[in-house]
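Note that one protein chain is taken out, while the other chains of the complex remain in position.
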Amino acid sequence: MKSKRIFWWFGLLCSIPIICLVFSNFAMAAGKEILIGAPVHMTGPLAPDGLELKWAYEQAVADWNKKGGIFIKSANKKLPIRLVFADDESEPAKVAGAIEKLIKVDKVDLLLGTHSATMSVPAINTAEKYQMVYHCTTHWPEMFRDQKAKWASVMFFSAVGASEVPFIIWETLLKKEDRPKNVALLMEDSPDGQAFGGGFRSHAKTHGVTFAVDEPWAIGAKDYSSMILKMKAKNVDAILLYGAPTDAITLVRQIKEAKLNVKYMHGWKGTWAVEFAQALGKDANYVICDGFWSEEFPYPLCKELGKRYTDKFKKRSVSIGAFYGTAQVLFMAIERAKSYDKTAVRDALRNAEYKGTVMGDLKFDEIGLALFPSTANQWWDGKQMLFYPPVKGGYQLKLAPEWGKR
Amino acid sequence: MFDYLTFGLLAQLFINGILFGTMYGLAAIGLSLIFGTMRIIFLSQGAVIILMAYCCYWLFTLFKIDPYLSIPIIGLAAMVLGAGIYQGLFRRAVKMEDKNITLLIAVGLMFLIENLMAVMWTPNPRSISTGYTSSSIPVGGLAISFTRLMGFVMAMLSTAGVTLFLKRTLVGKAVRAASEDIEAARLVGISPHWVNTIAFAIGIGLCGIAGIALSTTYPFDPYFGFIFSLKAMIALALGGLGSVFGALLGGIILGTLESWSSFFISGGWADAVSYGVFLLVLLFKPEGLLVRSVKKV
Amino acid sequence: MSHSDTLLRVDKISISFGGLAVLTDVNLKVDEGELVGLIGPNGAGKSTLFNVISSIYKPDTGDVFLKGKKITGIAPHKLCRMGISRTYQLVKTFNKMTALENVMVGAIYGHKHGGSDAKTRAIDAMSLVGIEDKQNILVSHLTLSDRRLVEVARSLASSPLVTLLDEPMAGLNVSEIKTLLTVIKRAREERKISILWVEHKVDAIFRTCDRVAVLNYGAKIADGKPEEIAKDSKVIEAYLGESLTRN
Partner (left out) sequence: MKNLKPITSVVLATLLLGLIPFVSDSEKSYLVYFLFLTFCHIVLTQGWNLVAGYTGQVSLGTHAFFALGAYTTAMIWRADLFSWENYYFDPVTMILSGLVPVIFALAIGIPLLSKLHGDYFALGTLGFGEILKVVCIKGGQFTGGPIGIMLPSSVYTTMRPHYWTALFLAFLATGVVYFMTKSRVGLALVAISEDETAASSSGIYILKYKVLAFAISAFLSGLCGSLYAYYLFQVSPEGFLILRWTLYPVLMCVIGGSGTVVGPILGSLLMTAVFTVTSIYLPGIHPIFSGIIIILVMLFMPNGIIRLWKKGV
């Protein structure tokens, strides 16, 4: 018995160096390629977004490698780019683990970002610890400023800026008598929802709009009839909503069931998913969705990227451009620095301008933040039609008639 | 503050709560049967409901079978699956004294089903869109959602069916006896495995019904189910563990509670209210609201 | 009514479950140092009475007194420290512990002064019941009869004034019963512990007890010296009825 126990402890202690071995020896010989790591939601509730992000990064890498990679001065030749992913399981605690793995096991040179602000905060914190470049999108500039990160850079629109879009649309694109009178604000109880909600409230003040209904929207709730009844009682004619696709679909279905007629419904996050239009069919028409990007943008590669995406997934996307552009900007920064040394790349992403990306021209400030405008699209027969910012000869916004008259 | 309150609005609120709550109720009945005979908290209930919703989605998109016509197919498939789950996973574990084991098997099953679904159908939300989706029936100025009304009808019919089965058939009586006193049931010669298999088959069969009701009403994704497991558990505790009718009523109470609290307080607090009431019930009437007090033994 | 040396007194206890009266107006007393047997057919309410005395059930009416002090409704663990210990019909030992640890539980927590000399008392109790050689064996490895002895030892280790034994002989063979009988006698003689003893094996009760009380359908039908009880017509009828249905 005694000998067995000692044997057991011996085994336990031995297993530690074995684990040690398992986790080391991953590193590639340096100088042959540029290794870029990216935490991605591959599993968990955010996985749909994560898979788009992954696809877009892969496209960008393939495009650059087709050109032979990026010229690196120290190697005196073009080096190919290799991407490694780590699953962050849609969880803040796991994104930290994913980054630890990318840095320590894969020994990546630079990091591309994951998606959503909830995940970006711990991701940036972790990357900061190891002084690793972390270049991402879909993180709120306001929060990013608070974090005072030295190594991270973000390209996105600001929630405050984006939340002015509906008010500008009303004032510039609608006739005076068509402008909504009773507006409802339905914001998901999440960091993104709060950021947007705050933005809407402050812009409403400056634009002289008061909200007839201002309800937080619990994530994953299945019954919105209380909310709808409230809106009905207050004669709401316009809705600004921020929520996940499933919640948004359910809400619109229940709005139709309750015969609540709203002429202007503008949604963020949940309404741009193709599943939204698939689930609702014709009922999705007239609903307005936001977007990070549009294949109708007059920038290089936009049309082709959109086509590639549609060929592969048989649907359109209003987000992949932002992801593709993020990778694109990082590669341009490496190209400009002629080095994948992290300090050089970081410096190249500060106080710098990158022209001709799929997101247009981007200007990074001294903390590594570049803003691009948010778009607005209207669903029309299963397609998101860009109408804001207005493109010449493009689609015109339509106001929704009553349910019975569609 | 509530100057816009009218009788019609309150009535609508009330009906919505009931229709909504039957969904919880359906899930809770299955839980209650399984809990009654085996004392298992079957946490993967919600995941199985979503699995059934996906099956319904498949039948609809691949074979163009109307969701309501697929009830017999899915109900039967779910019952077979339930019996299979019991025989394959719980038969061994049910004998063990440690209840953590069955709880953990259920958790493992939940992980497994959720992620299998994510691989098979991608994590993107799916939904069934038919002619009657988002249509409503006007009744005296109120709008009653057709799909939810159908869900309610299915819940009522299946509750009645299960109740009849438990009361009228020999096997059903055995299940009832076993849920009252497993030892006594064994003494009168009821094979516990047989009873457990039946309970699981019916419990998961109800998941099939709930899955159909869910898929016609809501969009769903692989991770949508867990909240259903939680809410069904609360409904169960409200109605009293191990009572079929109580479980349904518990679900309805929970649904009404949530719909009222989200109207009068705020949508964000509805969950806190339902969990709060749940805790209060646990503290002051742990045997459930609908069960007459019995002396503690 | 109140005897100077009455240790435990049960006064007009009634209890019903779901409308079914299980005990009605039961009176019972145990004097200091007395060995009282409690018999009755199946379902007569013997175990229920035990559960009322040890405060597992709260009676609908009536009270229990220990040395004249009302103890109805006092938490079971306090009762044990006040001097009432018990065993169970279906043996309730702690099977993941060794025999000594089982007895130690009674010695530490059951004793009113806590466990300053717990180990000595535990070992004393074990040697009293004759299982001191099995101290370090896991209880789950012991035989039923040894587990009963562990349970008795556990209840004795708390130095009780009165011990309630609930059918300690159920499931034991003849020689094991003999051992247990000696243990009961020794406990009483060496420790001066009063014992209230429920038993199905009526002959053992009649041979050993000072006094015997009989319950039938939740009411006490007889109480007196063993030889009187053995002749009591109501008792014979109650038992005859049962023995007919049983065999």
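Note that the chains take the letters A, B and C in the order they are written out, and that residue 1 is the start of every chain.
Assume a residue touches a chain if its C-beta (ideal position, glycine included) is under 8 Å from a C-beta of that chain, and two chains touch if they have at least 3 such contacts.
No experiment lies behind these values; they were computed from the predicted model shown.
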{"item": "Omitted chain's touching partners, listed by label", "value": "A, B, C"}
{"item": "Residue, one of A:G193, A:G243, A:G270 or A:G306, that touches the chain absent here", "value": "A:G193"}
{"item": "Residue of B:G8, B:G108 or B:G141 in touch with the missing chain, whole complex considered", "value": "B:G108"}
{"item": "Hidden partner chain, touching residue among A:Y130, A:W380 or A:Y395", "value": "A:Y130"}
{"item": "Contact with the hidden chain (one of C:E32, C:E101 or C:E176)", "value": "C:E101"}
{"item": "Chain not shown, touching residues in chain B", "value": "35, 39, 41, 89, 92-93, 96, 98-101, 103-105, 107-116, 119, 230, 233-234, 237, 241, 268-269, 271-272, 275-276, 278-279, 282-283, 286"}
{"item": "Interface with the undisplayed chain - residues on chain A", "value": "1-2, 4-5, 8-9, 12-13, 15-16, 19-20, 22-24, 42-43, 85-87, 89, 91-93, 96-98, 100-101, 104-105, 117-118, 121-122, 124-126, 128-130, 143, 146-149, 189-191, 193-194, 216"}
{"item": "Hidden partner chain, residues of chain C it touches", "value": "54, 56, 75-81, 85-86, 88, 92-97, 101, 104-106, 108-111, 115, 118, 154-155, 158"}
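As a convention for this text, only the chains that are shown with their structure count from here on.
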{"item": "Chain whose mean Cα position lies farthest from chain A", "value": "C"}
{"item": "Chain closest to the assembly centre - both centres taken as Cα means", "value": "B"}
{"item": "Computed distance of Cα centres, chain B from chain A, in Å", "value": "35"}
{"item": "Chain A and chain C: spacing of chain centres that average the CA atoms, whole Å", "value": "72"}
{"item": "Interface hub residues of chain A, defined as touching at least two other chains", "value": "none"}
{"item": "Touch list for chain B against partner chain A, complex", "value": "4-6, 9, 12-13, 16-17, 20, 23, 115, 118, 122-127, 129, 133-136, 143, 145-146, 217-221, 223-224, 227, 255, 258-260, 262-263, 266-268, 270-271"}
{"item": "Residues of chain A defined as touching chain B within the complex", "value": "43-45, 47-48, 51, 189, 215-218, 220-227, 229-230, 233-234, 245-246, 249-250, 252-254, 256-259, 273, 275, 278-281, 283"}
